[in-house]
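Subset of chains shown; positions unchanged.
Chain lettering (A and B) follows the sequence in which the chains are written, and residue indices restart at 1 in each chain.
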Amino acid sequence: MKKYDIVVLGGGPGGYIAAIKSSQLGKKVAVVEKDKLGGICLNWGCIPTKTLLSYAKHFQDILRSEDFGIGGIDKSKVYVDIEKMMLKKDETVNKLVSGIHMLFKKNGVDLYNGFGKVIDDHNLDVNGENLSFDNLIIATGSKAYIPNIKGLKESFESGKAINNTGILGLKDKLDTVIVLGNNTYAVEYATFYNAIGTDVTMIFEDKNILPDYDSELSQTLERQLKKSGIKLVNSSDITEVRDDKILVSQKGKEKEFTADKYVVFYGIRPNLSGIENLKLIKDENGFIQTDERLRTNIKNIYAIGDVNGKMPLAHVASFEGVVASENISGIDSKIDYLKIPKVVYSFPEISSVGLTEEEAKLKNINYSIGKFPLSANSMAILKGETSGFVKILADKDMYGEIIGFHIIGNDASNMISEAASVMNLEGTIYDLARVVHPHPTLTEAIVEASLDAIEKPLNI
Amino acid sequence: SASENVAGKALATPVARKLAKDLGVDINKVVGSGPNGRVMKEDIIKASKQPSEA
């Protein structure tokens, strides 16, 4: 029997950071991981998708190289080598995963490779070995949710329907795909396939393609995706998924669609295997209930990352890992989800932190709006990537404090960090309007949007 | 352009807040020179050098 201050169950971005932080705070820590360190994010999520999207963006840029005064490229000959892309992607993933192994050594974190079965509030079994702990951090992550659509399960079994893991196993370029679902990963894979020349159709139930985002951004993205050739079939019920076709009912009309593969993203459900013995309070979908300190209903047990369903993103999982570790070590700390950014790596990208306009309305906040289109930003113009805008919401009754920040456009992923910092500092649009931004940069649009919320922008 | 003090919480920078505490300045009585009346570090330093007017 080994005794630990803290055992972390799961070595994804939640678990591995929780372990390192706990060790930095002087605790004796072990991580139990049944598969690969880095979890979904590094192995089948964030890193693979962003690597593939980055390659696909290069492919798109190559196709418009004449716009940059570059000659000698025969567009009809340029092609995407999926097998090579995947190999390159693997190199990146392996480098990052082995990085975590090194971090564990450096920080003195013990790693147990195996399925962890929690025995009770203070004991866990892995490979027949007993680990006892003062505190447990559950970081078991999530698995794909497969809704009860006729034929969908069978389609996964036959290999016709795939999701993030299946996609990464493909060696050939697909001619056609149907993407089922309307969320970040559905949009990202639709973007990827469309960019490399696959014919893409997205089918989903809702009206909006990104219901969790400000509807103005979702709609703008929809227009962009259509413009780039993706077919959108919204407000549609999927009646049946068959290997030869998908049957759909759109506003009373029956339609059929067919493609080489179905790429399916319907959100997630918590991964709870191994913790069945714990009497944890969960929500209706099984996500473990946690408070702003990541505590569960059991005093010495915390749950971080996708398994609590709060905001299933890697950087959230990691920060929750920090917060849980700190609370265990007697440092009182909390997480505020309204100040954490999220990103869709579509072309153009979308990023957001805080309230959408719809949410601000619902909450009856007396808000002002500032907006500025990238079509009036010099850097966007000189790069030839002018679609998108910056949209800022400020609370008029709180000195103009920024409560929502939304960007659609090239490089929105990097730009949103400024918003997150300003919002964490409780900055106002008046502050932001006075911050001189370097010229020429995309971020100048942020100042102009702030000015728009107060009075008038300068460059439009 | 100094705004009304909302809900007893002065609009101030993180450094100004800490400095006010350490220098014993009542931040709610300081007129801020920053954007929209935000109390800045310099405002607290100035206020601490002035005899307090109760």
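Some points to look at:
Everything that follows uses one rule, which is that contacts are C-beta pairs under 8 Å (C-beta built on N, C-alpha and C of every residue); 3 or more make two chains touch, one makes a residue touch a chain.
What you see is a predicted model, and the numbers here were worked out from it, not measured in a lab.
The assembly described by this file has a subunit formula of A x2, B x1.
By our rule, only the chains that are shown with their structure count from here on.
With each centre defined as the average position of its C-alpha atoms, the distance from chain A to chain B rounds to 40 Å. Of all residues in chain A, only 397-400, 425, 428, 430-431, 433-434 touch chain B in the complex they form.
Within the complex, the chain B residues that touch chain A are 3, 6, 11, 13-14, 34-38.
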